[in-house]
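These notes concern the structure reproduced below.
Missing here: one protein chain of the complex. Every other protein chain is in place.
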Amino acid sequence: MRPNALRRLKAEDKPIVNAWLSIGAAYAAEAIAHQGFDAATIDCQHGMIGFDTAIAMLQAVSSTPAIPLVRPSGLNAAEIMRFLDAGSYGIICPMISTAEDAARLVAACRYPPAGDRSFGPARGMLYGGADYLDHANDEILVLAMIETRQGLANLDAILAVEGLDGIYVGPNDLGLALGHRPLNEPESGPVAEAIELVRARTDEVGLISGIFCSNGEAASMRIAQGFDLVTPGNDAALLRVAMASAVKQARQ
Amino acid sequence: MRPNALRRLKAEDKPIVNAWLSIGAAYAAEAIAHQGFDAATIDCQHGMIGFDTAIAMLQAVSSTPAIPLVRPSGLNAAEIMRFLDAGSYGIICPMISTAEDAARLVAACRYPPAGDRSFGPARGMLYGGADYLDHANDEILVLAMIETRQGLANLDAILAVEGLDGIYVGPNDLGLALGHRPLNEPESGPVAEAIELVRARTDEVGLISGIFCSNGEAASMRIAQGFDLVTPGNDAALLRVAMASAVKQARQ
Amino acid sequence: MRPNALRRLKAEDKPIVNAWLSIGAAYAAEAIAHQGFDAATIDCQHGMIGFDTAIAMLQAVSSTPAIPLVRPSGLNAAEIMRFLDAGSYGIICPMISTAEDAARLVAACRYPPAGDRSFGPARGMLYGGADYLDHANDEILVLAMIETRQGLANLDAILAVEGLDGIYVGPNDLGLALGHRPLNEPESGPVAEAIELVRARTDEVGLISGIFCSNGEAASMRIAQGFDLVTPGNDAALLRVAMASAVKQARQ
Amino acid sequence: MRPNALRRLKAEDKPIVNAWLSIGAAYAAEAIAHQGFDAATIDCQHGMIGFDTAIAMLQAVSSTPAIPLVRPSGLNAAEIMRFLDAGSYGIICPMISTAEDAARLVAACRYPPAGDRSFGPARGMLYGGADYLDHANDEILVLAMIETRQGLANLDAILAVEGLDGIYVGPNDLGLALGHRPLNEPESGPVAEAIELVRARTDEVGLISGIFCSNGEAASMRIAQGFDLVTPGNDAALLRVAMASAVKQARQ
Amino acid sequence: MRPNALRRLKAEDKPIVNAWLSIGAAYAAEAIAHQGFDAATIDCQHGMIGFDTAIAMLQAVSSTPAIPLVRPSGLNAAEIMRFLDAGSYGIICPMISTAEDAARLVAACRYPPAGDRSFGPARGMLYGGADYLDHANDEILVLAMIETRQGLANLDAILAVEGLDGIYVGPNDLGLALGHRPLNEPESGPVAEAIELVRARTDEVGLISGIFCSNGEAASMRIAQGFDLVTPGNDAALLRVAMASAVKQARQ
Partner (left out) sequence: MRPNALRRLKAEDKPIVNAWLSIGAAYAAEAIAHQGFDAATIDCQHGMIGFDTAIAMLQAVSSTPAIPLVRPSGLNAAEIMRFLDAGSYGIICPMISTAEDAARLVAACRYPPAGDRSFGPARGMLYGGADYLDHANDEILVLAMIETRQGLANLDAILAVEGLDGIYVGPNDLGLALGHRPLNEPESGPVAEAIELVRARTDEVGLISGIFCSNGEAASMRIAQGFDLVTPGNDAALLRVAMASAVKQARQ
């Protein structure tokens, strides 16, 4: 099975830079995944992407060096299994609030006896290889999003769930949950402290700590803070900024 | 019929800033068209966009202030009519090399007796209004791309074709045609001179002079040179640059 | 944020006429939404519409005066949030049977602390505006379908759920639930009485009362009865009737 | 090979009632084709339908009693062959103006030696049967649209082209071509006379005379005039009328 | 309502041969369903098929003699109802582990009072007929997949659930669940015994016993063992084998 390069990067303590794909277009996904990213996450929660489009995007990312990941719409085992069958090499699952949530997430991503993933890795075997079954439980990454008040409270229990590979902080939702406006990089205060707490605890147990960032600069700062996996903005936002800036420059 | 705001901008001698859409995604089209552009051109020549996707993009652009235009794959009357029926408010037609080409282009965009456009403006009437037939010949913009050696040679004859609203320079192809590497903004030499020649002649006859540019800065320069309509880069290129820059910044 | 015109209509006590879209085609959606409707609901429960198509339909409706609403496949929070992110300005949720159901529905549609909607309003901000977050909880409409025996029994408790904007009667399912054949406009009997009961109670608490109707005539009758929001038939049924009638007339 | 029922209807001198499909949705196509039509034409000229969607619509129509036909975007042999390969049982080709046009149209629809259709009837064999090759030249219907001034002038020469099965009048374009506003059923004057002329000549040579009509009533009138094949309005127009009427009734 | 031919085959004790569709293409579905199958199941669990594609595949299968079935992604009532509305004549539901699961499955497939299916059979009526409501509860097939350790343990209770029409063995998942590698046709041992147990008990209560098989040969063996419904391999696997064999032969 094709090894999950993200595990090696973590083992070598190298930062993982992850693209965030919310535009439902395989061409955009392919173009982005060629720009030097280690991973590319297809966002099926807030992205404008249905399942048919997600498959095409997974195929497009598969022709690039980036490892394809998916964020499902929620903790829906059947949906998660579909994305894995379609060749996703990892899941970033939103709104994991309890150890039970995390255990269900892991179970959806692991074949028995480690979990209860159903067998039928259609595209997974095309991307991963004929020996997919033998190694999938070891290669597929499982990341739990910590972005609720409850998830924060249960952080240690979540991190203790066997089979979980790491966490991914959703700063916007975490901020909202803690009573603040969405902000990816609060400079100080309870949200900033919560983010650092999540990172530190995850680091202590040796798992991957990931986080969404506003842009490249913020991602660099998060790496400096010790995060393992950073997402320097999403495609639609960066595209909007680039186009708005082009208009403005043109009119000068 | 909804007036074609681009005509007013030309009449008021205000620059027209045009988005270039090559990513086949209505969400990207809509997001871009909201960034302050006067027009948004769906590129069905070099863009990764089939007809079904183009319709969806035209619908998406229709919900924004930008005027929807289409670049067809070539001087194909049936295809051009389809895009007009689908609600495009103008055509930027590639590779117009002779007055006869230009006349065929105009004919495809105008109802009899001005041309031979076939009647059936399906989405056109939804976007344009119930009186579409009465005004379409006056509102739809027809721009001929000057980007071949022959087109350059026949420039005056092309500009003299009745019903043509303007030209649009394709600097890359023009450069190639003149024996140079594709370059949007050559600083000097025969291609730069040819571009200026096209602009000047078009200006003399009072038609719209448009041009593709590498980015916002270049577009600003073209406006300063006197171009009426500028395209500050295409979506895929700007997105690639933005994403590559985000990766680079993240890794710093 | 673009105001939700349906709230104003309710405030002014003007009837809301809502189109029902079950054909998975953005062109049909756009054509219909231009015919004078106040709202257009994309039916992702019984309609032949997947998520990718629903996005395109939301974009198409966004170019018309009608306010876009969605009926999700069920009380699935992740799915509901996706439709809101995609720009739906309201949710008509099937099969709400208990106050707990209604509370979960409201929670899916409201950002914290009013609910637990996750942040990431991709198309929502394009349609709604940059200040979407500040007003979404006030503008997004939340309507619970009353169409089960249990829902009828729990009507008052459902209506008391904070944040619910109104109800929408599904006469067919309600009829089936009460042991009758599906019929949109029963003239008398328990189903007719139940419908009137729902309307009256909803009216008493000042919420929006909506209902599906067979056609325009029936909708007019429902308005006369006091309903606030009526749906005069669905697109596929009206299209079938129109086409069958055209054939019949042709053969005469 | 499945016989083309339209030929039998013509032989029995029974009117052929044809649906016109311009909405790009296989569900709408299927729903319509079940309403009693003898044929259903997928309009790839003025309809909002790309090739992928057209295939799906052909499949949908194939599950109904209606015979699937296609109107291509123009006299494009490669495109016409694609629609035949995709299972269309006939072609209604726009803008046939000369005998040479008609001969090219016939050639595109017939295998050698009768024409130069290329062999590869992918879906055609699924719908038509394993012996498709043996009978396709006899079963596939070829109708030329008469809708230009030149087409009218060359009518007799067009009708004399071997292999042509009939004509189809496009009253809107014919009206425009003759200097009038588009009108499907002019009561008198040169357009009305031209339409009658086309019908009469076609009848004299024993070919199928077809025509587009505004609605069922008009179609009935055209049948009374002697037309063999009538189209009682297009789907989008009838849908718009039905929905607009529903709104109006609701508001009464 | 169009009768469900599979019920007749069971009544006549004739084997049901079922195609398995995992390629998301209506053309492939149609081509396959014409090859002599009694049924064709669109696999929306492990297949690469979103909802929009599934609708198109259902339409394609509807033009063939095969009865269309769907395997949903899981025991999700809203999703199951959508597939039934879209014209599926039966459901093969994965991972049914308890009598309660089976009861929920049946309820999703039956209108009240037999279940709680919601009314709105959009395409269902096109395929089934105008009297769909009167007979749907009798015609729609409901098959529960037995493929977990728990499902095996609860087999008798599951078989006792009123309204269930039969079971379908998933040998791969069952093998995994019992601690073995996925294998469709284990020759002996606990998985082989479990499969035979399921078949025998299902036979005793007179329900349909179905099973997935590796290929035609294996399916023949399963019929000989007494299975009522067999699936001789899935489309993607058979296609891969056929193509790999063609390459190998070519290179000889």
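Lettered A, B, C, D and E in written order, each chain numbered from 1.
The criterion applied here is as follows: a contact is a pair of C-beta atoms (placed from the backbone, for glycine too) under 8 Å apart; a residue touches a chain by one contact, two chains touch by 3 or more.
All of these numbers come straight from a predicted model, not from anything done at the bench.
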Chains on display which the left-out chain touches in the complete complex: A, B, D, E
Selected residue (touches chain absent from view) among E:M1, E:M48, E:L105 or E:I195: E:M48
Option from D:I23, D:A66 or D:A86 whose C-beta touches the chain left out: D:A86
Among B:M95, B:A122 or B:I223, the residue in touch with the chain that has been omitted: B:M95
Option from B:T53, B:N154, B:T231 or B:Q249 whose C-beta touches the chain left out: B:T53
Subunit A, residues in touch with the chain not shown (by the definition above): 26-27, 30-31, 34, 55-56, 59-60, 62-63, 122-123, 126-127
Chain not shown, touching residues in subunit B: 22, 24, 43, 45-53, 73-74, 76, 94-95, 147-148, 170, 172-173, 176-177, 179, 181-182, 236
Touching residues (missing chain, whole complex) on subunit E: 15, 17, 19, 23-25, 27-28, 31-32, 34-37, 48, 213, 215-217, 219-220, 223, 230, 232-233, 235-236, 238-252
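Heads up, the rule we're going with is that only the chains that are shown with their structure count from here on.
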Interface copy of D-E among B-C, A-C or C-E, judged by whether over half of the contact pairs recur: B-C
Centroid distance [mean C-alpha coordinates] between subunit D and subunit B, Å: 34
Multi-partner residues of subunit B (at least 2 other chains): 27, 31, 34, 55, 122-123
Each pair of chains that touches, named by its two labels: A-B, A-C, A-E, B-C, B-D, C-D, C-E, D-E
